[in-house]
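So that we are looking at the same thing, I have put the structure below in structure tokens.
Every protein chain of the complex appears in place save one, which is left out.
And now, subunit A:
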Amino acid sequence: MQSDSLPAANTPQPADDSRRSFMKQAGGILGFALAVPLAGPAEALAARTQVAAGPGSVTLRLNGQPTTLTLEPRTTLLDALREHLDLTGTKKGCDHGQCGACTVHVDGRRTLACLTLAVAAQGKEITTIEGLATGSELHPMQAAFLKHDGFQCGYCTPGQIMSAVACVKEGHASTDDQCREWMSGNLCRCGAYPNILAAVREVASQSAKG
């Protein structure tokens, strides 16, 4: 469910400083609505609803840490990561949702950062390739990609690894064919697919045993 952390319909907005400070009140409309108690539904809604326009404060829960940035509403999660936080592990390939290089986890689900607005990702848990290892200990999928040489140029690799971790967790890596199908959203122009497959399948079989 996308809406778990968001307020239910018709309930007042909770006091949330980060979100509040980001949202700019539409100038004048609030005052108008207060001054005219019998304002129509459109005015009443506009008074309650906070419209974000231009740069504003956005707080992301990123690799377990709250991170506050000043972003325009049009800034994608991918650009927020790369251009504003220097977290360049997440790659920009096509920027149109076709290549999978920008795959991150949002609330545990593999998601394309290039087609996600940062402002809309507030309140969700975001994990990038930088958040996968535990200290200096690689995630088993990272280790498996190294062991099986699951890359050549490496550009697609962070997206492949993020997608692969989710693929195993979803239970979609139990056969070679299933794994190929459920990894098909991550393109590799070098053609490292056989080695990527070997890495994912090894981690999947270890997970099944463990």
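In the analysis below, a residue touches a chain if its C-beta (ideal position, glycine included) is under 8 Å from a C-beta of that chain, and two chains touch if they have at least 3 such contacts; residues count from 1.
The rule is simple: contacts and distances are computed from a predicted model.
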item: Per UniProt, the name of the complex member that is left out, chosen from "ABC transporter ATP-binding protein", "Xanthine dehydrogenase family protein subunit M", "N,N'-diacetylchitobiose transport system permease protein" or "Lipoprotein"; value: "Xanthine dehydrogenase family protein subunit M"
item: Residue of A:L62, A:L87, A:I129 or A:C167 touching the missing chain in the full complex; value: A:C167
item: Contact partner of the left-out chain, one of A:L62, A:L87 or A:L112; value: A:L112
item: Contact partner of the left-out chain, one of A:G100, A:G131 or A:G150; value: A:G100
item: Residue numbers in subunit A that touch the chain omitted from display; value: 1-3, 6-11, 41-42, 45-46, 49-54, 72-74, 76, 95-97, 100, 103, 109-112, 114-117, 119-120, 163, 166-167, 170, 172, 180-182, 184-186
